[in-house]
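Data block below; observations after.
One chain of protein is taken out of this complex; the other chains stay put.
Showing chain A:
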Amino acid sequence: MDFLPTLWFIIIAFFWTGYLFLEGFDLGVGMLFRGFARTNTDRRVLLNTVGPVWDGNEVWLVTAGAATFAAFPHWYASLFAGLYLPLVLVLLALIFRAVAFEYRGKMDSDRWRSVWDWAIVLGSFVAAFGVGAMLALTTTGLPLNANGDRVGGPFAWFSGYALLGGAAVVLFSLVHALAFLTLKTDGDIRLRARRLLVRWLPVALLPMALWAIVVVLAGGKPVTCMTLAVAVLGAASAWLLARRGKDGLSFAALGVFLVAGTATIFTAVFPIVLPSTLDPAFSLTVENASSSDYTLGIMSVIGAFGIPAVLVYQGYTYWVFRKRVSAASIPAAHAVVPQ
(Lines give C-alpha, C1' and ligand atoms only; values in the text may rest on other atoms or scores of the structure.)
Protein backbone atom coordinates (compact mmCIF):
# COMPACT_ATOMS: atom_id res chain seq x y z
CA MET A 1 0.00 0.00 0.00
CA ASP A 2 1.33 3.41 -0.92
CA PHE A 3 2.26 5.34 2.16
CA LEU A 4 1.53 8.95 1.21
CA PRO A 5 -1.90 8.46 -0.38
CA THR A 6 -2.89 6.37 2.64
CA LEU A 7 -1.65 9.07 4.97
CA TRP A 8 -3.68 11.68 3.12
CA PHE A 9 -6.75 9.48 3.18
CA ILE A 10 -6.36 9.41 6.96
CA ILE A 11 -5.81 13.16 7.11
CA ILE A 12 -8.93 13.84 5.07
CA ALA A 13 -10.93 11.45 7.25
CA PHE A 14 -9.54 13.40 10.19
CA PHE A 15 -10.69 16.71 8.69
CA TRP A 16 -14.19 15.34 8.11
CA THR A 17 -14.35 13.95 11.63
CA GLY A 18 -13.14 17.26 13.03
CA TYR A 19 -15.72 19.04 10.95
CA LEU A 20 -18.57 16.85 12.20
CA PHE A 21 -17.39 17.13 15.78
CA LEU A 22 -16.98 20.91 15.76
CA GLU A 23 -19.56 22.16 13.33
CA GLY A 24 -21.85 19.34 14.48
CA PHE A 25 -22.84 21.28 17.55
CA ASP A 26 -23.12 24.63 15.85
CA LEU A 27 -25.28 23.12 13.11
CA GLY A 28 -27.38 21.52 15.85
CA VAL A 29 -27.61 24.75 17.79
CA GLY A 30 -28.81 26.39 14.57
CA MET A 31 -31.54 23.78 14.13
CA LEU A 32 -32.67 24.33 17.74
CA PHE A 33 -33.11 28.02 17.02
CA ARG A 34 -36.85 27.70 16.60
CA GLY A 35 -38.92 25.37 18.72
CA PHE A 36 -36.37 24.62 21.39
CA ALA A 37 -35.47 28.30 21.80
CA ARG A 38 -38.70 29.96 22.82
CA THR A 39 -37.88 33.62 23.21
CA ASN A 40 -35.53 36.09 21.62
CA THR A 41 -33.32 35.88 24.70
CA ASP A 42 -33.18 32.08 24.39
CA ARG A 43 -32.10 32.48 20.78
CA ARG A 44 -29.45 34.99 21.67
CA VAL A 45 -28.11 32.67 24.35
CA LEU A 46 -27.87 29.90 21.77
CA LEU A 47 -26.32 32.18 19.18
CA ASN A 48 -23.68 33.42 21.59
CA THR A 49 -22.61 29.95 22.70
CA VAL A 50 -21.32 29.39 19.17
CA GLY A 51 -20.79 33.03 18.11
CA PRO A 52 -17.03 33.23 18.61
CA VAL A 53 -16.27 29.75 17.27
CA TRP A 54 -18.61 28.76 14.46
CA ASP A 55 -16.57 30.34 11.67
CA GLY A 56 -13.43 28.51 12.74
CA ASN A 57 -15.45 25.29 12.85
CA GLU A 58 -16.61 25.78 9.30
CA VAL A 59 -13.05 26.10 8.03
CA TRP A 60 -12.74 22.38 8.70
CA LEU A 61 -15.19 21.84 5.84
CA VAL A 62 -13.27 24.16 3.55
CA THR A 63 -10.03 22.41 4.45
CA ALA A 64 -11.55 18.97 3.94
CA GLY A 65 -12.65 20.10 0.48
CA ALA A 66 -9.38 21.78 -0.43
CA ALA A 67 -7.28 18.89 0.89
CA THR A 68 -9.35 16.48 -1.17
CA PHE A 69 -8.75 18.66 -4.24
CA ALA A 70 -5.02 18.76 -3.61
CA ALA A 71 -4.47 15.15 -2.53
CA PHE A 72 -7.14 13.33 -4.54
CA PRO A 73 -8.17 15.51 -7.50
CA HIS A 74 -10.14 12.70 -9.09
CA TRP A 75 -12.11 12.05 -5.91
CA TYR A 76 -12.81 15.77 -5.56
CA ALA A 77 -13.88 16.15 -9.20
CA SER A 78 -16.10 13.06 -9.35
CA LEU A 79 -17.76 13.59 -5.98
CA PHE A 80 -18.40 17.32 -6.29
CA ALA A 81 -19.59 17.19 -9.89
CA GLY A 82 -21.62 14.05 -9.22
CA LEU A 83 -23.46 15.72 -6.35
CA TYR A 84 -23.95 18.99 -8.18
CA LEU A 85 -27.48 19.87 -7.10
CA PRO A 86 -27.23 18.84 -3.44
CA LEU A 87 -23.99 20.80 -3.13
CA VAL A 88 -25.58 23.91 -4.61
CA LEU A 89 -28.17 23.64 -1.85
CA VAL A 90 -25.49 23.07 0.79
CA LEU A 91 -23.62 26.16 -0.39
CA LEU A 92 -26.72 28.33 -0.39
CA ALA A 93 -27.57 27.01 3.09
CA LEU A 94 -24.10 27.80 4.41
CA ILE A 95 -24.19 31.26 2.85
CA PHE A 96 -27.50 32.12 4.48
CA ARG A 97 -26.43 30.67 7.80
CA ALA A 98 -23.15 32.54 7.91
CA VAL A 99 -24.72 35.85 6.99
CA ALA A 100 -27.55 35.25 9.46
CA PHE A 101 -25.17 34.64 12.36
CA GLU A 102 -23.44 37.94 11.70
CA TYR A 103 -26.42 40.07 10.67
CA ARG A 104 -29.19 38.92 13.03
CA GLY A 105 -28.16 41.17 15.89
CA LYS A 106 -27.22 44.11 13.72
CA MET A 107 -30.73 45.60 13.63
CA ASP A 108 -33.30 45.85 16.38
CA SER A 109 -36.43 44.70 14.58
CA ASP A 110 -38.60 41.61 15.05
CA ARG A 111 -39.09 41.10 11.35
CA TRP A 112 -35.36 41.34 10.68
CA ARG A 113 -34.61 38.79 13.43
CA SER A 114 -37.36 36.47 12.32
CA VAL A 115 -36.01 36.27 8.76
CA TRP A 116 -32.52 35.47 9.97
CA ASP A 117 -33.85 32.96 12.53
CA TRP A 118 -35.33 30.93 9.73
CA ALA A 119 -32.17 31.32 7.68
CA ILE A 120 -30.26 29.82 10.61
CA VAL A 121 -32.73 26.95 11.17
CA LEU A 122 -33.11 25.98 7.51
CA GLY A 123 -29.51 26.74 6.64
CA SER A 124 -28.26 24.52 9.43
CA PHE A 125 -30.66 21.72 8.56
CA VAL A 126 -29.94 21.72 4.82
CA ALA A 127 -26.18 21.98 5.36
CA ALA A 128 -26.15 19.12 7.88
CA PHE A 129 -28.37 16.94 5.72
CA GLY A 130 -26.42 17.68 2.54
CA VAL A 131 -23.02 17.05 4.07
CA GLY A 132 -24.34 13.83 5.61
CA ALA A 133 -25.73 12.68 2.26
CA MET A 134 -22.46 13.52 0.54
CA LEU A 135 -20.37 11.59 3.06
CA ALA A 136 -22.70 8.60 2.96
CA LEU A 137 -22.59 8.53 -0.83
CA THR A 138 -18.81 8.72 -0.99
CA THR A 139 -18.79 5.51 1.07
CA THR A 140 -21.66 3.72 -0.70
CA GLY A 141 -21.14 4.92 -4.25
CA LEU A 142 -22.35 6.93 -7.22
CA PRO A 143 -23.16 5.81 -10.77
CA LEU A 144 -19.78 6.75 -12.25
CA ASN A 145 -18.50 5.87 -15.71
CA ALA A 146 -14.91 5.05 -16.62
CA ASN A 147 -13.94 8.74 -16.60
CA GLY A 148 -15.44 9.20 -13.14
CA ASP A 149 -18.42 11.19 -14.39
CA ARG A 150 -21.87 10.66 -12.99
CA VAL A 151 -24.28 9.19 -15.51
CA GLY A 152 -28.07 9.06 -15.35
CA GLY A 153 -29.05 12.67 -14.91
CA PRO A 154 -29.17 15.29 -12.17
CA PHE A 155 -30.80 12.99 -9.60
CA ALA A 156 -28.88 9.79 -10.33
CA TRP A 157 -27.09 10.14 -7.00
CA PHE A 158 -30.28 9.72 -5.07
CA SER A 159 -30.59 6.58 -2.97
CA GLY A 160 -31.65 5.45 0.47
CA TYR A 161 -28.05 5.95 1.57
CA ALA A 162 -28.32 9.66 0.85
CA LEU A 163 -31.30 9.84 3.19
CA LEU A 164 -29.57 7.66 5.78
CA GLY A 165 -26.43 9.81 5.77
CA GLY A 166 -28.45 13.02 5.83
CA ALA A 167 -30.52 11.80 8.78
CA ALA A 168 -27.38 10.53 10.53
CA VAL A 169 -25.64 13.92 10.50
CA VAL A 170 -28.79 15.93 11.25
CA LEU A 171 -29.71 13.81 14.27
CA PHE A 172 -26.15 13.50 15.53
CA SER A 173 -25.78 17.29 15.29
CA LEU A 174 -28.97 17.79 17.26
CA VAL A 175 -27.95 15.64 20.23
CA HIS A 176 -24.39 16.89 20.02
CA ALA A 177 -25.78 20.43 20.27
CA LEU A 178 -27.93 19.49 23.27
CA ALA A 179 -24.88 18.07 25.01
CA PHE A 180 -22.94 21.20 24.07
CA LEU A 181 -25.68 23.41 25.52
CA THR A 182 -25.60 21.55 28.83
CA LEU A 183 -21.95 22.57 28.99
CA LYS A 184 -22.22 26.09 27.67
CA THR A 185 -25.44 27.48 29.13
CA ASP A 186 -27.06 27.77 32.49
CA GLY A 187 -30.53 27.87 33.94
CA ASP A 188 -33.66 26.79 32.17
CA ILE A 189 -32.05 26.19 28.79
CA ARG A 190 -29.46 23.88 30.29
CA LEU A 191 -32.08 21.82 32.10
CA ARG A 192 -34.27 21.51 29.04
CA ALA A 193 -31.30 20.57 26.90
CA ARG A 194 -30.32 17.80 29.33
CA ARG A 195 -33.85 16.46 29.49
CA LEU A 196 -34.12 16.29 25.71
CA LEU A 197 -30.65 14.80 25.42
CA VAL A 198 -31.49 11.95 27.75
CA ARG A 199 -34.73 11.28 25.95
CA TRP A 200 -33.50 11.39 22.36
CA LEU A 201 -29.86 10.35 22.41
CA PRO A 202 -30.36 6.61 21.78
CA VAL A 203 -32.72 7.20 18.85
CA ALA A 204 -30.70 10.02 17.36
CA LEU A 205 -27.51 7.98 17.05
CA LEU A 206 -29.20 5.07 15.33
CA PRO A 207 -28.91 6.29 11.71
CA MET A 208 -25.18 6.89 12.02
CA ALA A 209 -24.72 3.50 13.65
CA LEU A 210 -26.78 1.92 10.89
CA TRP A 211 -24.65 3.64 8.23
CA ALA A 212 -21.51 2.27 9.88
CA ILE A 213 -22.99 -1.22 10.03
CA VAL A 214 -24.02 -1.11 6.37
CA VAL A 215 -20.51 -0.14 5.33
CA VAL A 216 -18.89 -2.74 7.59
CA LEU A 217 -21.13 -5.48 6.22
CA ALA A 218 -20.21 -4.47 2.68
CA GLY A 219 -16.45 -4.37 3.10
CA GLY A 220 -15.48 -4.45 6.73
CA LYS A 221 -12.15 -5.57 8.06
CA PRO A 222 -11.57 -7.24 11.42
CA VAL A 223 -10.50 -3.98 12.99
CA THR A 224 -13.75 -2.26 12.07
CA CYS A 225 -15.68 -4.62 14.34
CA MET A 226 -13.59 -3.30 17.18
CA THR A 227 -14.04 0.36 16.31
CA LEU A 228 -17.74 -0.26 15.84
CA ALA A 229 -17.86 -1.76 19.32
CA VAL A 230 -16.08 1.31 20.70
CA ALA A 231 -18.62 3.53 18.97
CA VAL A 232 -21.53 1.65 20.49
CA LEU A 233 -19.82 1.80 23.87
CA GLY A 234 -19.35 5.55 23.44
CA ALA A 235 -23.03 6.01 22.61
CA ALA A 236 -24.13 3.92 25.60
CA SER A 237 -21.88 5.78 28.02
CA ALA A 238 -22.93 9.15 26.60
CA TRP A 239 -26.50 8.22 27.40
CA LEU A 240 -25.79 6.84 30.88
CA LEU A 241 -23.60 9.82 31.77
CA ALA A 242 -26.21 12.28 30.54
CA ARG A 243 -28.79 10.58 32.77
CA ARG A 244 -26.53 11.09 35.75
CA GLY A 245 -26.00 14.75 34.89
CA LYS A 246 -22.33 14.34 34.01
CA ASP A 247 -22.47 16.86 31.19
CA GLY A 248 -18.80 17.07 30.37
CA LEU A 249 -18.20 13.33 30.31
CA SER A 250 -21.35 12.75 28.31
CA PHE A 251 -20.19 15.26 25.68
CA ALA A 252 -16.80 13.54 25.57
CA ALA A 253 -18.44 10.13 25.18
CA LEU A 254 -20.45 11.46 22.26
CA GLY A 255 -17.15 12.54 20.78
CA VAL A 256 -15.85 8.99 21.20
CA PHE A 257 -18.93 7.70 19.38
CA LEU A 258 -18.32 10.10 16.50
CA VAL A 259 -14.61 9.45 16.16
CA ALA A 260 -15.02 5.66 16.42
CA GLY A 261 -18.00 5.82 14.08
CA THR A 262 -16.27 7.76 11.33
CA ALA A 263 -13.11 5.69 11.82
CA THR A 264 -15.21 2.58 11.28
CA ILE A 265 -16.79 3.96 8.14
CA PHE A 266 -13.59 5.26 6.54
CA THR A 267 -11.59 2.16 7.48
CA ALA A 268 -14.26 -0.15 6.11
CA VAL A 269 -14.31 1.52 2.68
CA PHE A 270 -10.51 1.90 2.46
CA PRO A 271 -8.79 1.77 -0.02
CA ILE A 272 -11.83 2.85 -2.01
CA VAL A 273 -12.62 6.55 -1.74
CA LEU A 274 -15.63 6.65 -4.04
CA PRO A 275 -17.16 3.42 -5.33
CA SER A 276 -18.85 3.28 -8.72
CA THR A 277 -22.20 1.54 -8.51
CA LEU A 278 -21.99 0.73 -12.22
CA ASP A 279 -18.75 -1.23 -12.31
CA PRO A 280 -16.29 -1.85 -9.48
CA ALA A 281 -13.50 -1.29 -12.01
CA PHE A 282 -14.52 2.37 -12.24
CA SER A 283 -14.28 2.92 -8.49
CA LEU A 284 -11.86 5.57 -7.29
CA THR A 285 -9.25 4.37 -4.84
CA VAL A 286 -6.51 6.03 -2.81
CA GLU A 287 -4.11 4.94 -5.53
CA ASN A 288 -5.86 5.85 -8.75
CA ALA A 289 -7.36 9.12 -7.47
CA SER A 290 -4.35 10.60 -5.74
CA SER A 291 -1.85 13.30 -6.58
CA SER A 292 1.84 12.68 -7.14
CA ASP A 293 4.09 11.71 -4.26
CA TYR A 294 5.88 15.03 -4.59
CA THR A 295 2.68 17.01 -4.04
CA LEU A 296 1.58 14.78 -1.19
CA GLY A 297 5.03 14.96 0.38
CA ILE A 298 5.13 18.75 0.33
CA MET A 299 1.66 18.93 1.79
CA SER A 300 2.59 16.42 4.48
CA VAL A 301 5.52 18.55 5.58
CA ILE A 302 3.38 21.69 5.72
CA GLY A 303 0.51 19.82 7.35
CA ALA A 304 2.85 18.50 10.02
CA PHE A 305 3.29 22.07 11.22
CA GLY A 306 -0.03 23.56 10.15
CA ILE A 307 -2.45 21.03 11.61
CA PRO A 308 -1.04 21.01 15.17
CA ALA A 309 -0.90 24.82 15.07
CA VAL A 310 -4.58 24.97 14.17
CA LEU A 311 -5.43 22.63 17.03
CA VAL A 312 -3.49 24.81 19.46
CA TYR A 313 -4.97 28.18 18.57
CA GLN A 314 -8.44 26.83 17.99
CA GLY A 315 -8.23 25.13 21.39
CA TYR A 316 -7.17 28.45 22.82
CA THR A 317 -10.36 30.17 21.59
CA TYR A 318 -12.49 27.51 23.26
CA TRP A 319 -10.56 28.16 26.47
CA VAL A 320 -11.00 31.94 26.19
CA PHE A 321 -14.75 31.59 25.64
CA ARG A 322 -15.23 28.79 28.15
CA LYS A 323 -17.69 30.71 30.32
CA ARG A 324 -21.32 29.63 30.29
CA VAL A 325 -23.75 31.94 28.52
CA SER A 326 -27.13 32.52 30.11
CA ALA A 327 -30.01 34.95 29.89
CA ALA A 328 -28.24 37.15 32.42
CA SER A 329 -25.20 37.60 30.22
CA ILE A 330 -27.07 38.93 27.20
CA PRO A 331 -26.81 42.69 26.74
CA ALA A 332 -29.66 44.80 25.41
CA ALA A 333 -30.50 44.57 21.73
CA HIS A 334 -28.45 46.85 19.56
CA ALA A 335 -30.41 49.59 17.84
CA VAL A 336 -28.86 51.66 15.08
CA VAL A 337 -30.33 55.12 14.60
CA PRO A 338 -29.27 57.79 12.14
CA GLN A 339 -27.03 60.29 13.83
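To be clear about the criterion, contacts are C-beta pairs under 8 Å (C-beta built on N, C-alpha and C of every residue); 3 or more make two chains touch, one makes a residue touch a chain; residues count from 1.
Assume contacts and distances are computed from a predicted model.
Name of the non-displayed chain as stated in its UniProt record, restricted to "Multisubunit sodium/proton antiporter, MrpA subunit", "Ferrous iron transport protein B", "Cytochrome d ubiquinol oxidase subunit I" or "Imidazole glycerol phosphate synthase subunit HisH": "Cytochrome d ubiquinol oxidase subunit I".
The chain not shown here is touched by just one of A:A13, A:L87, A:L178 or A:V286, and that residue is A:L87.
Annotation for chain A: contacts to the undisplayed chain at residues 44, 47-48, 51-56, 58-59, 61-63, 65-67, 69-74, 76-82, 84-85, 87-88, 91-92, 94-96, 98-99, 101-107, 145, 147-151, 153-154, 291-292, 294-295, 298-299, 302-303, 306-307, 310, 313-314, 317, 320-321, 325, 328-332, 334-339.
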